Each structure stands twice: as structure tokens, then as C-alpha cells.
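Yeah, one chain of the complex is gone here, protein chain that is, but the others are all in their spots.
Chain nomenclature is as follows: A, B and C, assigned in order of appearance, with residue numbering initiated at 1 for each chain independently.
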Amino acid sequence: MALDKTGIAKRIAKEVKDGYYVNLGIGIPTLVANYVREDINVEFQSENGVLGMGPFPFEGEEDADIINAGKQTITTLPGASFFDSALSFSMIRGQHVQLTILGAMEVSENGDIANWKIPGKMVKGMGGAMDLVASAENIIVAMMHTNRAGASKLLKRCSLPLTGVGCVKKIVTNLAVLKVTPDGFQLLERAPGVSVEEIKNATEGHLIIKGDIPEMAL
Amino acid sequence: MALDKTGIAKRIAKEVKDGYYVNLGIGIPTLVANYVREDINVEFQSENGVLGMGPFPFEGEEDADIINAGKQTITTLPGASFFDSALSFSMIRGQHVQLTILGAMEVSENGDIANWKIPGKMVKGMGGAMDLVASAENIIVAMMHTNRAGASKLLKRCSLPLTGVGCVKKIVTNLAVLKVTPDGFQLLERAPGVSVEEIKNATEGHLIIKGDIPEMAL
Amino acid sequence: MIQKQVASVQDALKGVANNQTLMLGGFGLCGIPENAIAELVEMNVTGLTCISNNAGVDDFGLGLLLQKKQIKKMISSYVGENDEFERQMLSGELDVELIPQGTLAERCRAAQAGFPAIYTPAGYGTEVAEGKETREFNGKMYVLEYAFKADFAFIKAWKGDEAGNLIFKGTARNFNPCMCGAAKITVAEVEELVPAGTLDPNQIHIPGIFVQRIFQGETYEKRIEQRTVRQKS
Partner (left out) sequence: MIQKQVASVQDALKGVANNQTLMLGGFGLCGIPENAIAELVEMNVTGLTCISNNAGVDDFGLGLLLQKKQIKKMISSYVGENDEFERQMLSGELDVELIPQGTLAERCRAAQAGFPAIYTPAGYGTEVAEGKETREFNGKMYVLEYAFKADFAFIKAWKGDEAGNLIFKGTARNFNPCMCGAAKITVAEVEELVPAGTLDPNQIHIPGIFVQRIFQGETYEKRIEQRTVRQKS
């Protein structure tokens, strides 16, 4: 059975290692924070200027001056810090953030990503995504394998304006975990109950299948 | 009579205007702070990271963590701030400091300045001087008109390695006040009792003398 | 101490005119110069180019200027959550330049710090880099981006003093510090304006040298865009 958004977030949470500073994009990536193992130490960075983000505040304790990059009210944990946008992107550009998790509209088999614009239709802007993908050494994309019309979002070439070039390392979708390799998307894991065939059918870009593909452990 | 160092500092103090942020170099420039009119508001910046410098501390109140660029213990005035070296040079490079006063070993008639190195002999380094002279819009040099051997320090061309090119606007020496113009050193004022002839003899670079040259008011 | 305090928002905005370029601090609705924006609406200056990470929402922040069509061009990184903005942009009434958020911050900082341009990897290979100079350093590609030029920067801080020193709170800091001193005139508004000597010199985020005018805002709504909470268990 294909994963829901929570399932995708749970699977990605397993990629988060002890001692990582992590930047989470808006949408599914934000959910990842809820499923990181409790026995490891991780700090979440939000590019609007906070490190050491905690859970949402209790009702009545919201502070308009303390939000994340999704503009949601948040709290901070002991050891947190606030800083300006220049220093925030120094962290990102300077590769001090170990893991970036973000959503995408399309990913191509060479690791290009498109997630900021649909010409003539939707132009929200790239926010910090272009800085993140241009700098991060470790980028995981969280997305549905296909769009609402059923078309694959894992393509030979992105059709939408790019956010970054050859930067995506790993993709976790509702159907599979895939690694971007010089030869294309290598299938690493299947969602529970999803067949290789289903993933194949949902992937337009070149899919590499080596040996037995295990089911994800969640 | 030629001025002493205090006299030079007093004359330069008259160039400091209300609302100026001022950077003072080591040596004579440091003395300028003592003679600024008390009815104007000025703040002194030191490039090691302080704005709003006050006088030296009272004996016993020195703080090793609060010094100026000359490594002297200082105090701060109300409204002062401390900052790092990057922000300090943002102030300087970004032309937020209105006036820079520094010493020199040589100045040339086109406004070049040399003050950081005597090849094979003395190499203390440029410190912040190269940043200051490359960025400041208003630079006054404080120095003796001639060196210890009696040779002019106002030259056609500097003989020593340069600190900056075509940047000096005004020079106050023990003998005179001069403006750097496209045609050379224009004599503006004489030290009390010093003749134009004396200044001429002490100036190697092209000296422009237009009309009567008044004595400095101190 | 050089006095920076002005008596009112009107005094603070003296000199603002049609067709100028303005920088405005804030991320979403967090840390925006609410009083300066209200006065810009009041003055009804038009043809503005606004450099601001976001464009507000329909009825708050820069959305108020958009409603009155005072803005000719927006330079931002993210402009979602604003229907009027989207309408004006898609219809071509509003000129929009979208640039990466880190590039936006650094182009402000370059203006503040006297750097003419910077090399950033952000946007390389995308339409953001089209027509721009690119260059390789150590096997990686970078885009040359220029320092902004602006007439006014409108800053919102938490506390400030007469000398123009500023302290920001939480994530309301965001772009505000980088924009200080990045325009010809920097106008800071604060929730609390105190006499010089009140703030700890060690804890000042932006020294007054970067600020030309400072005033205490009359009121702050500080609207929350996404109120997210959890329940006490």
C-alpha cells in the first residue's frame, strides 16, 4: 500500500543521524521532525533565523516573533539561537547544515529539481530552496511519486523551471526510496505492499533495479 | 613656529563636524579626540570593534577586554557598541564612517599614501589602513612635514610601498594645512609664524600657492 | 552620542518620493515595519520598487501598498499567500523579480558592507542565472550578483536607543540587520525606544552608525500568519 504523507515523513526520519543539523522544507518535510528517533541528538534549522526549533507552542503561548520558515508559530529548545538572514544562509551556503529535506514538483534522473514555479500559473517563488539545493551536500526530496493527474514526477528531464542542477541525492515518495546515480534513479526500497512493477509504471525517468528490492522498514 | 604633535591634533580637531563618525589612527590622530569641540556630537570608531569610545579608564578600572586599535585600554560612552571585525570593516568599506584621520610616512601630490613598510627595515604591516584609505571619502593625514633627516614627506611620487592610491584629501603637518588637488598640494594655511618659503623648502611635491596664505587658527 | 531619534513616523519618512527603491525588513508578517508601511499608504507614494523577502498578505504588510497599486516592482524570494499580488503579477501590472532568499540577504549585506558584488552558487543553472555572469571556483559554479541600491531601508527592531542602536527579538530579526545601512537612508522603528546608555553595548545587534532615523512605533499588531499550536496533554 502506498504511503501517506506521514509514512513518507517516517521513512525520511530514519535518514536523520545523530549530530545532524537539519533544514526541513515546507509540507511533508516539516512532519519529519515528529518521527526522529528520541535517542539521537539533532537540531533543526529554519532559514528565517532559528536553530534548535522545538514543537508548536501550547495554545495561548504563541509568539508572533517566533516562527519557522513556513510562518508557523514555534518554540525553541535549550541551546537554541536566533540570528539574521545573512548568518542563516552562511550556515546553509557554508555547508554547516548536514541534511536538507525538501519537497519537489519534479526531479530528473540526473538529480535536477523543480519546485518553485509553474509558468503562467503558479509563481510562489523559490524562497530559500535555491540556496539550499545549490549548497547542501546531502539533499533528500520528499514527494508523491506522481502528480494529481497521475503523471510521474520522476522524469528524464524536468519540464518546469529548475530550482537546482544535479543536486538531489535521494528521493522518498509514497511508493519508493530511490537514489540518484550517474545512470539514473536506483530503486532502493519499496513501500509496503507496492510492487516493483507499480514503481516502474510510475517512473518516467530511467529506473535501475538491481537484485531484490526490499520493503521499507518504518 | 612649527606645531608640535598636540598642535597638529588641535588643528585637525577643527575638521571634525557635528554628527561625524570618525576613525582615528595610531599616533597623532589618537590625540585629536582630546580637542574636538564639546558642543558637537561625534562618535569615535576603532576598527578592532568599538563605536562610541570614551577616554582612558581611571587607574584600576582598566579592562583587558576593552581596548582600541592601538591596543590601549579605553572606556566607552553611553550609546557605545561592540562588534566583530567583519562588521567593523563593513562600517569602513561601506562608507558609514565620515572621516578617517591617519598618520603617514609619505604622501604624494596625487594623494597616494605610504605608511606601512620600509623594505628590508621596518615591516609592521598595514593593519586596517589599506581598508580605510581605499574606502573613506574623507581622509586627513596627520604627520610631520619632513622626516628626522629633514627630507620632505610631501613628494612628487612616494618612494615607499603604497598603502593607497589617490585617496588623501587633506594633510595637516607641523608647518601647514594642504589640500590634494588634481594639480598638486594646494597650500591652505601656515602654522603660526611659519613662512610660505619655509613650507616651499620643505615640500618636494608640486606646491600650489594661491593668494595670501593665512595662519592657522588653533 | 549622535542623536538619531525623530519625533514621528512622518518625520522619519521625510524624503520618500514616487519611483524610489525601498528595502523593507521582515519575513512573512514577522518583523515588518508596520508603522512605516502605514505611513507609506498614507503618503500615497507610487511607482515604488520594493526589496522585501515577501509581499505581505492581502490586507496586511506590503499587501496594503499592493491594494493601492503603489508598487511598480517587487524584488522578493517568496510571494505566495497573496491573491492580489498573484493577480497583478499574472496580469503584468506588477513587475516581479524573484531571487533566492540567501542572495537577497547577501545583496543587502553587500550594499551595507561596501562590496560591489558577490559570487553565490544559488540559482546556477536555473532561469535566475540567465543573462548573468557565472564563474567556476574549485570545480563549482557560481553566479555573480550585484549589491542592491536603494533610497530608503525600513527596519523593525524590538528595542532601540537614541543613538540608533538596535536589538531584535526572535525570528523577527531576519532581513532587518542586513538592510541597515544598505540604503541611502535607514529608518528604524522600534517597540521600545530608550535613552543612550540603557542598552548593553555587548548585546547590540546593529550599531547606530547604520541607522539615520529612529522612532518608536505607535502600535504593533504583529499579526500571526500561521497560528500552529499543540494541546496540553
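Observations, loosely collected:
Here is the rule we go by: contacts are C-beta pairs under 8 Å (C-beta built on N, C-alpha and C of every residue); 3 or more make two chains touch, one makes a residue touch a chain.
Not measured: the values here are computed from a predicted model.
Screening B:L3, B:A33, B:I66 or B:L175 against the full complex identifies B:I66 as the residue touching the chain left out. The omitted chain makes contact with chain B at the following residues, 46-50, 55-74, 82-86, 88-89, 92-93, 112, 116-117, 120, 123-131, 134-135, 161-166. Within chain A, the residues in touch with the undisplayed chain are 19, 21, 41-43, 45, 50-52, 76-83, 86-87, 89-97, 135. In the full complex, chain C makes contact with the omitted chain through residues 114-121, 137-138, 140, 142, 167-170, 201-203.
In the analysis below, only the chains that are shown with their structure count from here on.
Every chain gets a centre from its CA atoms, and the centre nearest the mean of all protein CA atoms is that of C. Comparing the centres of all chains, each the average of its CA atoms, the largest separation from chain B belongs to A.
Here the spacing of chain B and chain C, counted between their Cα centres, is 36 Å. Averaged Cα coordinates give chain A a centre that lies 56 Å from the centre of chain B.
Here the spacing of chain A and chain C, counted between their Cα centres, is 28 Å. Shared interface positions of chain A, i.e. residues touching 2 or more other chains, are not present. Annotation for chain C: residues 109 touch two or more other chains.
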